[in-house]
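Below: the structure, in structure tokens.
One chain of protein is taken out of this complex; the other chains stay put.
Presenting subunit A:
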Amino acid sequence: MSVNGAVGRVRSRLRAFPERLAACGAEAAAYGRCVQASTAPGGSLSKDLCAREFEALRSCFAAAAKKTLERGC
């Protein structure tokens, strides 16, 4: 569990997640609503049911990551 090893790199990347997630509030809410709708009575959750919303969230997240990299954080 060294600070400079693989686990250390993963941890430092993980620490940036909340900030980037905050930048994608709308997409996250859309994905969350889609998953929550499937938990309602009569709905069922299967793989990739909300793939479209998740792709939107993921591309927003990647864009936010690029922006913070360009900012030099």
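Keep this in mind: a contact is a pair of C-beta atoms (placed from the backbone, for glycine too) under 8 Å apart; a residue touches a chain by one contact, two chains touch by 3 or more; residues count from 1.
Assume contacts and distances are computed from a predicted model.
**Q** One chain of this complex is not shown here; going by its UniProt record, which of these names is it: "EF-hand domain-containing protein", "Arginine-hydroxylase NDUFAF5, mitochondrial", "Interferon beta" or "RALBP1 associated Eps domain containing 1"?
**A** Matching "EF-hand domain-containing protein", "Arginine-hydroxylase NDUFAF5, mitochondrial", "Interferon beta" or "RALBP1 associated Eps domain containing 1" to the record, the invisible chain is "Arginine-hydroxylase NDUFAF5, mitochondrial".
**Q** Which residues does subunit A use to touch the chain missing from this display?
**A** Residues of subunit A in touch with the missing chain: 1, 14-15, 17-18, 21-22, 27-29, 31-33, 35-36, 38-39, 45-50, 54, 57-58, 61.
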